[in-house]
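Below is one structure, written out as structure tokens; the observations come after it.
Of the protein chains in this complex, all but one are displayed in their positions.
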Amino acid sequence: MWSYEKRLQFPVNIKRTDAKSAQAIISQLGGPDGEMAASMRYLHQRFSMPYKEVAGLLTDIGTEELAHLEMVGAIIYQLTKDLSMDEIEKSGFDKYYVDHTIGIWPQAAGGIPFNACQFQVKGDVITDLYEDMAAEQKARSTYDNILRLVKDPDVCAPIKFLRAREIVHFQRFGEALRITQDNLNSKNFYAFNPSFDRCND
Amino acid sequence: MSHKEQMFRDIGIVDFVLVDLILYLDTHPFDVDAMEYFNHYSKIKNQMMAEFAQKYFPLTGDLAESSKEWSWGMAPLPWEGVC
Partner (left out) sequence: MQDYRFDEHFDNYPIAMAYIPWQHFEQIFDNLEEAYEIGTIFPELNKPFTGRRCVE
């Protein structure tokens, strides 16, 4: 179960509103490579993991991703809370505003709402770990793209932090895959699904 | 930075060290050097959390000490920025 610390994992103190940046960054909130997808992916995959170390890692990374989800929400909240009607009209933010005012609603930058199709839980440890490694790289690439777009140092600081975490997570999932390999027969890693098959012919 | 702001930031830093060590230890469960670092910073964090809650406001619900006013509820919201 979860405990909550009433602070952000890394500080977010943005002084300038910027609807354009907010529209791009919202993909890291509700988009397919975003923090909500990441946390839901890992926290759901952990149930069917055959090895305690892997399930434990998924729990801990999934929990950290919830903290990142909170940070991205805070970034968008601070970028939009003082927007004038003029800024809303001129920036293209009006389409989001009409449905949500300046509420925080998880969607991708293109408008597709967060949904479970954005992640997979295959129930096969090797497959799920590959999905996780890919997810971390997709998130890292998205943060690269955001860093090219955004110039405000108050925004760049938490974004750089979040990007660095993705690289660390990638390494950990890679190590979880090595642990998985050590538990399987290297002559054929794909002989059976250790989460499901009870006997091996 | 005020003492409160400095302490708040220090808690963030120490907790971050613990998080990075937790993930490392999850895949390296027998690394004694990492465990030593972890134990060291874990003690520091617990002390700082208790001290901060006592001086300013609780950062977790279970550290709330309230007499006239519910201190957990009165704690500032994290997304508003600035401690």
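Order as written gives the chain letters A and B; numbering starts at 1 within each chain.
Assume a residue touches a chain if its C-beta (ideal position, glycine included) is under 8 Å from a C-beta of that chain, and two chains touch if they have at least 3 such contacts.
Owing to the predicted nature of the structure, the values given are computational and were not obtained by experimental measurement.
Student: In the complete assembly, which of A:Tyr51, A:Trp105, A:Phe161 or A:Phe192 touches the absent chain?
Tutor: Answer from the full complex: A:Phe161 touches the omitted chain.
Student: In the whole complex, what residues of chain A lie against the chain that is missing from view?
Tutor: Here the touching residues of chain A are 10, 130, 133, 143-144, 147-148, 157, 160-165, 167-168, 170-171, 173-175, 177-178, 181, 186-187, 189-190.
Student: Considering the entire assembly, which residues of chain B contact the chain that has been omitted?
Tutor: Touching the missing chain: residues 12-14, 16-17, 20-21, 24, 28, 31, 33-34, 37.
Please note the rule applied: only the chains that are shown with their structure count from here on.
Student: Quick one: in the complex, what on chain B touches chain A?
Tutor: 8-9, 11-12, 15-16, 19-20, 22-24, 26-29, 58-61, 72, 75-79, 81-82
Student: Along chain A, where are the residues that touch chain B in the complex?
Tutor: Listed in rising order, the residues of chain A that touch chain B are 3-14, 53, 56-57, 60-61, 64, 70, 73-74, 77-78, 168-169, 172, 175-176, 179.
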